[in-house]
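So that we are looking at the same thing, I have put the structure below in structure tokens.
Chains shown are a subset, placed as in the full complex.
Labels A and B are assigned to the chains in the order they are written; within every chain, residues are numbered from 1.
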């Protein structure tokens, strides 16, 4: 990101220093009344980000499921340090969750916020309980990603409403917060629908759903709607969709090479250091073997 | 909030059950391009909440400074359980901070988000570093309230940019995250400008400012722009502005009564249980004494 930093600096330096300290601020343009009834909550940054987002195919999602998260992570370039989070428990150990992020943000409850969210829901025709909305609006292969305040935060849903979301074809749920009904969610009825949460707790949802499908925070990671989620017990990756094709290509190549390395190690012919990373001569062998 | 809950239930029950499971969703209205250049980030809930907000005068702010936070809290009714947070350290122990919340939300950094925030800032004429923006846009008696991810989160600013905010007349800063330059912020130059943070740390700001003056989260409290902030070492209150007049009235009355109780206790004439709460006869005495 050093290159970017240089650009940013150049930009801010190019602004004239003659602008006075108390220059009047630009006026805001009025926002049309209908905006607040939009199902996609408005976010200026999301609007900017949306330009140039690539579509990710269901076939790519299937292909992603075959990789360990470490293999995909290694192919994520400068996103490696920013788009991984851990510290979740899964209702379905051993099942890997892959899909498109449908995000939602909650805030702790307070009377005026509850009332405003109810007013907005009534006006706009949705249910103010966002776990119910998710059961009406999620699409196949969506992963519902919920910002609920983390370890000290709130609960999302229970098994009945989880079933509603599953019936929409969603792939699973990531909750940066808690959920009820661990026993049911671990049962057979929810096979293929993993829920990752920070904790499991008996209480119902009390926080207020405030935005639908905007950039949110999960631990120390920013999640953008449409990110491709890959989750297992080792943690969660959020892959920007435009990177998926390249990530898969790189990860596939690494996987082939790692398999080659594993074989060499099992043969016990070479020292580990010559195998990992591949010694130039072994790399040559490896590449020849792939051409066949 | 039981009454409200009843209303909410009645409302959702009144929707016709004949709506099919897969009813088509309403279409979103396009948002005009200029919206994203607005300095006030758009939030549908904030728009709803803004109706009916009362102005809080500088005189009221001065009056609030005279109260202990416990006294104000006791007058906040159903907001008592939702609008208090603790766990911050102040750069200026012993100074109480009171003012109007100017909020801002940050997300952890990732390359696409950094780039989008820079694009937006360029288009719109502000600095993408929100601690710089605060030094250009804060108003007198504002308290800058920053959502930076809490204890495991990011750093906000250092003393040079803090000085910029102070020069705007802002009253102080609440950071749900960290800040640099503890030594300078504790020095004489910053008298009367307390900064409350979760931690103090040497690093610069790396998170991305994503929204300006929208509802944010500070610990397990939702903060709405314009809330009146009252902070000391005992914790932080966020008082909805429309409640301030009533809160002050109630808190003033409690204070008078508590002073009366303290006097009685020091006189050692009555048992504590008869003084706290005031025995009906003593209350009568107290009320007579106030009429004089």
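Definition applied: a contact is a pair of C-beta atoms (placed from the backbone, for glycine too) under 8 Å apart; a residue touches a chain by one contact, two chains touch by 3 or more.
Keep in mind that this is a model prediction, so the values were computed, not measured.
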Taking the 2 visible copies as a start, how many copies are in the full assembly?
6
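Basically, only the chains that are shown with their structure count from here on.
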What residues on chain A touch chain B, complex-wise?
1, 4, 7-8, 11-12, 25-26, 28-29, 31-32, 34-45, 47-49, 78-79, 82-83, 107-120, 122, 124-125, 127-128, 136-137, 149-150, 152-153, 208, 210-211, 215-217, 219-222, 224, 240
